[in-house]
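Only a part of the assembly is drawn; its chains keep their places, and the rest are absent.
Per-chain numbering from 1; labels A and B assigned in written order.
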Amino acid sequence: MHSHTRTLLTIVTEAALEGTLVRDLDRLHAHGYTITDARGKGNRGVRDAGWEASANIRVEVVCDAETAEAIAASLQEQYYDDYAMILFMSDITVLRPQKF
Amino acid sequence: MIDPVILFFVLGAVAGLLRSELRLPAAVYEFASIVLLLSIGLKGGIELARQPFGNLLPQMLAVVALGLALSLIAFPVLRHLGRFTRADAASIAAHYGSVSVGTYAVAVAYLGSRQIAFEAHMPLLLVLLEVPAILVGIVLARGLSRETRWGSVAHEVFLGKGIVLLLGGVFIGWAAGPDGLASIEPLFFDLFKGILALFLLEMGLITAKQAGSLRRHGPFLVAFGIGMPLFSALVGTWLGWALGLSIGGTAILATLAASASYIAVPAAMRISVPEANPTLSLAAALGITFPFNVLLGIPIYHALSVWAHTFARG
């Protein structure tokens, strides 16, 4: 089995941003993404998903390292000041590299 | 006698303040708000079918003006007295120029249980009041800059859940008429107040969570959250009276004016004026104004309306 290294970029942010974020990801050449509903706490306080305004989403993007950095830089610039958001990256191994 | 739906709000608020583990699943809250929005729209639509549309045009224009005016008045107060940033002042002003469907529903329940009639096209005015303040808010925050993507703002505003369900309900009610709707009455009309009770239970829980932010952001927000609706209700009462609305209709218009949005406007501001702090506007609109209106405001606005009509006649 041939395996290849890619980057997993994880974003946790406000659910209100989902539509915009998904458009950004397309524009920034992500080949795909996975979203789950989440709640949490951070600098901007507790976001307990009790209703729309306090819900989070957790978005994962598998891509190559450059794309991940480009996406991270772009999101950080656009959203970090005004939105509850964290970003982190890790190295992963994938089986079908052409997909990502 | 106090309406039981109000008691559900109190129950939720108390449970929330005591940090109870009571929580409604988000899906139940959404279910309740979908049914309420459709139901309000349907009722409006039924009645729209009964009267010529032309008659309503003056009222519709007046109500759009009301939304614009209230947010334009709130802005300088927030900016100068409240010392908020431009974005925050614009965003809070937009919340108060727009309306809260939950408050409207409580007012309808209030009048209903006292058998006070009101003009049936009120849901239409509700829809009309929802939108203009949002546009004002964006312009106040940004200026009339070229950069604002009005296309996507319009999409956000007119195709948001609230407006689509309200207008969709109005359209279906208008097209099907009272007889056509008989078969769906048990869900949308008979259960209305029960579902409103569940909705208010959850609103109580959500309101209780605003207590923390209020403590942090101080007394100005509290004063504004009570003073602004009282002022807006006066304007609304005057406008209702001037437009020749009935006592009930005037009370509803005053309530609409006094209410502050906590669904459509927060969502729109979050996308269009992201630098505004959503905690501030929600703390005021949900933490102060909503409970004030629901517990004390509506009876006051009703009394105002009675007074205005008596005064005018006498």
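Just so we're on the same page, contacts are C-beta pairs under 8 Å (C-beta built on N, C-alpha and C of every residue); 3 or more make two chains touch, one makes a residue touch a chain.
Because the structure is a prediction, the values reported are computed rather than measured.
Trainee: Hey, what stoichiometry does the whole file give for these chains?
Mentor: The complex described by this file is made up as A x3, B x3.
The rule we apply is simple: only the chains that are shown with their structure count from here on.
Trainee: Between subunit A and subunit B, what distance separates the C-alpha centroids? Give it in angstrom.
Mentor: Those two chain centres are 34 Å apart.
Trainee: For the complex, give me every residue of subunit B touching subunit A.
Mentor: So the residues of subunit B touching subunit A come out as 23, 26, 29, 202, 205-206, 209, 262-263, 266-267, 270-271, 274-275, 278-279, 282.
Trainee: Please give the residue numbers of subunit A that touch subunit B in the complex, ascending.
Mentor: So the residues of subunit A touching subunit B come out as 14, 16-17, 20, 45, 48-55, 79, 81-83.
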